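Yeah, one chain of the complex is gone here, protein chain that is, but the others are all in their spots.
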Amino acid sequence: MTPAVVRLDRVSKRFRVGAFGRQELLAVRDVSFELRAGEVVSLIGESGSGKSTIGRMILRLTAASSGTITFDGTDVTGLRRGALKEYYRRAQGVFQDPFSTYNPVFKADRVLAMIRWSYFPDVGEQAWRQRVEDALAAVNLNPELVLDKYPHQLSGGQLQRLLIARALLLDIKLLVADEVISMLDASTRIDVLNLLADLKERGLAVLFITHDLSLGNYLADQTVILRRGSIVERGATTAVFGDPLHPYTRTLLASVPRLGSKWTDEPLDPGPCRYHEVHPEGGPPLAEVAEDHFVACFRLHEGRKCG
Amino acid sequence: MTAPEPVSGESGPEVAAVPGVATVRGTGVRREALYFAVRNRKLVGGLAVVVVFLLAGLVGPLLVGDPLAYVGPPAAAPSGEYPLGTTTFGQDVLAQLLHGLRATFLVGTVAALIAGVIGMLVGFTGGYRGGLVDEVLNMITNIVLVLPVLAVLMIIAAYLQVRDVLVQAVIIGLFSWPWVARAIRAQTFSLRAREFVDLARLSGMPVRRIVFREIAPNMASYLFMVFILLFGGSVLFAATLDFIGLGPTDGISLGLMLNHAKQWSAMNLGMWWWFVPPGLAITAIVGAMYVMNVGLDEVFNPKLRET
């Protein structure tokens, strides 16, 4: 098996909230998983599940409160200045709202120029132009239609692809895609999705953060289901979607509107807690119930004990 | 004189706080801003008015005599010899106006520059850094904000035996920055949460560049507005000081003119030529700068250009 590009080990994030930051909010708790090269992992969760916070912690935009995030063997949680800049040469992100990711005052292609200023100040005009054209070709964008334009003159799909092209200007190994297509129209979102799949063929590790289960399923090799900051189930996508075990995963799957099959009211009997079958006395946050299929205690967040 | 040059000169605080920013920005961006700037009627019109007064203040004093000398008949209405008439003491109002303009521009510009630079440094730092740094800066800001400025100024003025216009400008500048800091801090706070700031961080940009090249341009028209308000406020504050006898011990200003006129009952005596010109000049300068600000907003905001 290829080695992990990124490994999260019991990562937690606490936010201080309330007056004078007296109360604490545990946005992410004890989350562990890994991403390998050439693999898409979808991180699925509803609002408030901490999925975006995890993406931000991996990109060091938010500091982790505890736990380690290792990239190619080095812990990135403590990186600063120069080292952080070098990390961003290998790891990049694309965000949900294309219109807010571009500085409205400047032209859209400035996001490409910023990469040049920071990382390739010595590359000549001609050579840089070639690189930009190659990157745009990789995301199926016509340079004439997107260069020298303001963000509001481009469509959401074009803007998101331009951001992926920006990441490709660097020699990245990891792309964090946070809800990148949730604001795009149905007829264009699938193209951006396919683009992410192409990146995986290039050997990149892609973390695909989404609230939409059908999108996560289409793309991912591995699936992680989050609820209120904790992983409730994770494993191979075929296992998690084919044989969902945790009651929360089952509820989610039953609620997804699908074409061709209407919502049904059949009771979702999860059966006995599979976690405690493996760890009767408790133990790590997740139990491996089948090969590459992990599940948390069925009663997680309900404040009750199993059994 | 080309249109944008005085603009960047007027928005002095920004340039002063960010040495070299305007020059390192891409030439394309500059040329384009220039293109829209010279086609904006509000900007060009407002600028024309300010430039006329500025030139009058710069060149005028060379063409007229001592503004305080008793040269003509007392309280004479405008005539060929004295185009704006004379004061109760026979001083030439035109000479006073031209010298006063120079003093007013000096006080307004220097005080606004000082207050603008301090306010922006404090506001940007506190707003972007947050946390303890922000709390300390905020405390200092609040202390200066609640100082009884007039009382402090009286004490300072009493100590300084010789006061010229420049000293007055510095003192005003040192006490009028707190509201600027607070306003900029609040704006920076909200802009910092936008995704384009995350993208700039992912592009390896250092904090200083993120603040001045990503956040500040979004506030460019606002910063200019701040300068206008500071300029106008300083001019009026100077007039107040002049009135209570803490003004320059030598020379003349528009504020001093107004207060002399009021002191010697020009209004009751119907000597309109004594107080109308300086009052009109202050109104015209500050008003023209406000119109320029609206125009500048259109130049800086690509979305407003199209409608």
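Just so it is clear, A and B label the chains in written order, and each chain counts residues from 1 on its own.
In the analysis below, a residue touches a chain if its C-beta (ideal position, glycine included) is under 8 Å from a C-beta of that chain, and two chains touch if they have at least 3 such contacts.
Just so it is clear, contacts and distances are computed from a predicted model.
Engineer: Tell me the UniProt name of the left-out chain, picking from "Dipeptide/oligopeptide/nickel ABC transporter ATP-binding protein", "Stage II sporulation protein M", "Cytochrome c oxidase subunit 1" or "Phosphate transport system permease protein".
Structural biologist: "Dipeptide/oligopeptide/nickel ABC transporter ATP-binding protein"
Engineer: Using the touch definition up top, pick the residue from A:2, A:23, A:74 or A:194 that touches the left-out chain.
Structural biologist: Spelled out, the listed residue whose C-beta touches the missing chain is A:194.
Engineer: Extract the touching residues of chain A with respect to the undisplayed chain.
Structural biologist: Against the missing chain, chain A presents residues 46-47, 155, 185-191, 193-194, 197, 211-215, 217-219, 237, 241, 251-253, 255-260, 262-263.
Simple rule for what comes next: only the chains that are shown with their structure count from here on.
Engineer: Could you please state the distance in Å, as a whole number, between where the Cα atoms of chain A are centred and where those of chain B are centred?
Structural biologist: Roughly 49 Å separates the two chain centres.
Engineer: Spell out the part of chain A that touches chain B in their complex, as residue ranges.
Structural biologist: Touching chain B from chain A are residues 56, 59, 61, 81, 84-85, 88-89, 92-93, 95-97, 100-107, 111, 113-115, 117-119, 150, 152, 163.
Engineer: For the complex, which residues does chain B have touching chain A?
Structural biologist: Against chain A, chain B makes touches at 26, 29, 194-196, 198-206, 214, 217-218, 220, 300-303.
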